[in-house]
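Apart from one protein chain that is not included, each protein chain of the complex appears where it belongs.
A and B label the chains in the order they appear, each numbered from 1.
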Amino acid sequence: MSNYSAPLKDMQFVLRELAGIERVAQLPGYEEATADVVEAILEEAARFASGVLAPLNFSGDQEGAKWHDKSVTMPAGFKEAYAQFIEAGWNGLASEPEFGGQGLPKLVAAAVQEMWKSANMAFSLCPLLTLGAIEALQLVGTPEQKAAYLPNMISGKWTGTMNLTEPQAGSDLAAIRSRAVPQGDGTYKIFGQKIFITYGDHDMAENTAHLVLARTPDAPEGVKGISLFLVPKFLVNPDGSLGARNDAWCVSIEHKLGIHASPTCVMAFGDGGGALGTLVGQENAGLKYMFIMMNAARFAVGLEGLAIGERAYQLALAYARERVQGRAIEGSTGPVTIVHHPDVRRMLMLMKSQIEAMRAFSYTVAAAHDAAAHHPDADERKRSQAYVDLMIPVVKGWLTETGNELAYLGVQVHGGMGFIEETGAAQHLRDARITTIYEGTTGIQANDLIGRKIAREGGATLQGVIALMRQTEAELAKQGGAEFAAIRAALGQGIAAVTQAAEYIVANYAGDIRGVSVGAVPFLKLMGIVAGGWQMARAALVAQAKIAGGDADPFYPAKISTTRFYADHVLSTAPGLAHAVVNGGGGAMALAEEML
Amino acid sequence: MADLKILVPVKRVVDFNVKVRVKADGSGVDLANVKMSMNPFDEIAIEEAVRLREAGVASEVIAVSCGLVACQETLRTAMAIGADRAILVESDADLQPLAVAKLIQAVAAKEQPQIVIFGKQAIDDDANQTGQMFAALMGWPQATFASKVVVANGMATVTREIDGGAETLEMKLPAVITTDLRLNEPRYATLPNIMKAKKKQLDTYKPADLGVDVTPRLTTLKVSDPPKRSAGVMVADVKELVAKLKNEAKVI
Partner (left out) sequence: MTNLVIAEHDNASLKAATLNTVAAARKIGGEIHILVAGSGCAAVAEAAAKIAGVARIKVADAPHYAEQTAENIAALVVAHAAGYSHILAPATGAGKNLLPRVAALLDVAQISEITAVDSPDTFVRPTYAGNAMATVKSADAVKVITVRTTGFDAVAAEGGSATIEAVAAAADLGLVKLIGREITKSARPELGAAKVIVSGGRGLSSGEKYHQLLEPLADKLNAALGASRAAVDAGYVPNDYQVGQTGKIVAPQLYIAIGISGAIQHLAGMKESKVIVAINKDADAPIFQVADYGLVADLFQAIPELIAELN
């Protein structure tokens, strides 16, 4: 099947020149993340991704995870690949050294995770969910829970799941009904059914720690009465050995549009008398913990959009370079490879330029996350955290929406062959489709963005970001040449569009919440496109400086040309989106429901 | 065996995935901005050495590389796989196999290894010489193109690939082994070992420190593209096909 080759050059460029890995490595606790070590880590991760994970992507999709007798069998090769994955120590990359992790920055983890997701998204979900569970336990687990679970989960010997959704409660967690009955000895018996549980069961690890949202008997109604419980697949004895099988079973798996190798389980807790669990953190504080973990999860899903776009691009590019079809539009003696055709070129550039924009944007958010967590200066931590909070819904929403568009383009470049599963392009389209849905749909992200992140604080954080964007625009103005003039013009227009739309949202959110909310997703896309364009402009400026300094690497002129393309084809859509935000609210609500 | 050192020379070469391009002026291949990696046969050599240490046969594995400062990266990779320490013989000269064999000879004089494991050839110059040359300079036995290595009681028993099959040689240590593809499948370096590699010892010498004259013996006059694949031809019948395959393509 198609090869995956990690885009190390662009990753390294973004890490060094845009996200500032050297500054991150100066933060207390991140001293080991020096440029040379990070380079070695990325290179080996790239080898692992293309050598072990990528070859299983297509076969895993074809074979799918299989359910029988309340347990799940993974597609061929996954178990061995997982064993190699944890043996190589990748699972603990960013986890706490106290429990065996390597404690590396989020910025490094972002680049490495992008590779896992590009190579094999369905596989990558297993360690991702484990990471979520690790984070919850690190945050609020008891010392006993930490000691018993964290070393095994950080090594990857045990995996983790997040059990939120119930059949009657999708995005609305207030409707959760699962019950937790205290046993008087500090343990609880959990009863209830959970759906959409990623890797709820599988055969790659000896134990799984399910984190389950449930209500205690006297809990208040709604979201304020949800508690978080740790329910292992196998009970853990005091000496750390595995005990009895717990009453937590996968009773079926979903048949899905994509990510076939990732088992999406219906989990039944307590059908046979009660699943034993222990409380994580405070009673009734479950939702609060979910919110704390949400940023990480949403960021990670955003990366999936980038990662699938990258894989789809590599596949489409290889095909376009090879496929001979049709004569050149300007005339040619014989048929030419389709990469020669202007429209194919346009599609490939749409893919390349938006991938680079997404990567630059998301990695800089990861770097801000590191500063928010580790910067010695409290003000700087606060500033960085505000930036992260503002941008998380954009990372999640814009990267996944764009990732879908790129997977679509990947199929289109292939023409009829793209519609055929054997080519592999179709899988990326199917796998991408979930990313705009789970961990909060694009609509939910957009509502979070305009409401909590902008209107609530009167757009203060965004204004700061806009000021930084204006500084970049001023730098662009100092450069000569048509490329930079075009980039500057498009960025300036984009910044103006964001400013106008945000002012409209702040001014009208309270008075016309329905009308403003119609513009939520267009605004999220606008934010993504302009934030991505801002980072591309920064990249072009760095490239220009390198060229001026005598660096002959063709990567740099290509970066400037790619930014120019992005300016003309992507950033140029910003005013249209702002128009939809400012003027489009009424139109969506005008019709009576029966006229739809 | 309490004290058995293995020396593994490793070379930094163009990554095997890179399709090299010949420079337009014929002066060589274009190496600017090209990804460099450890020569794949040398990775197999490091892996074999590390396995011998893990099996308790060897006490220490030392990686050595001759070339630019950037070879340090290659040595770090070797240490991430499991080499205990590394030596760089730093030189920006064009180091040809005989010169490298002499440099390794000088390093061996300092380190006194019992086994030196080379990759059978480097994928850049495709020379396939250095291991044999080093063995000659040392007066040691050589087991080239190894597909299986057993070390016990001061002896190495090596199965090596020969044309049309395999043979097994037995030799007293010290000895030279060069690796073929089938010897092993190199492991992926683990994340903790990648991070530890940075802290392992790396010593640097210059050829002059070692008293070795590295003057090249061969001059490359030009480098050109290989003959282009000729356009396909249709043959009239089976006879013509067989004749072409025999006399023109020389594949049967």
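Brief remarks on what is shown
Quick note on the criterion: contacts are C-beta pairs under 8 Å (C-beta built on N, C-alpha and C of every residue); 3 or more make two chains touch, one makes a residue touch a chain.
Only a predicted model underlies this, so the values are computations on that prediction, with no experimental measurement involved.
The omitted chain makes contact with just one of the residues B:M36, B:A106 or B:L169: B:L169. Only one residue from A:K233, A:H260 or A:R323 touches the chain missing from this view: A:R323.
Contacts to the hidden chain, counted on subunit A, fall at residues 1-2, 58, 322-324, 417, 422-424. In the full complex, subunit B makes contact with the omitted chain through residues 14, 19-20, 22, 29, 96-98, 101, 123-137, 140-145, 157, 161-172, 217-226, 229-230, 232-235, 237-239, 241-242, 244-245, 249-252.
Keep in mind that, in the parts below, only the chains that are shown with their structure count from here on.
The geometric centre of subunit A is 41 Å away from that of subunit B, both derived from CA atoms.
Residues of subunit B that touch subunit A in their complex: 17, 32-33, 35, 37, 73, 76-77, 80, 188-195, 197-198. By the touch criterion given at the top, residues 5, 8, 32, 34, 36-37, 39-41, 43-44, 47-48, 51-52, 84, 87-90, 92-93, 102, 552-555 of subunit A touch subunit B in their complex.
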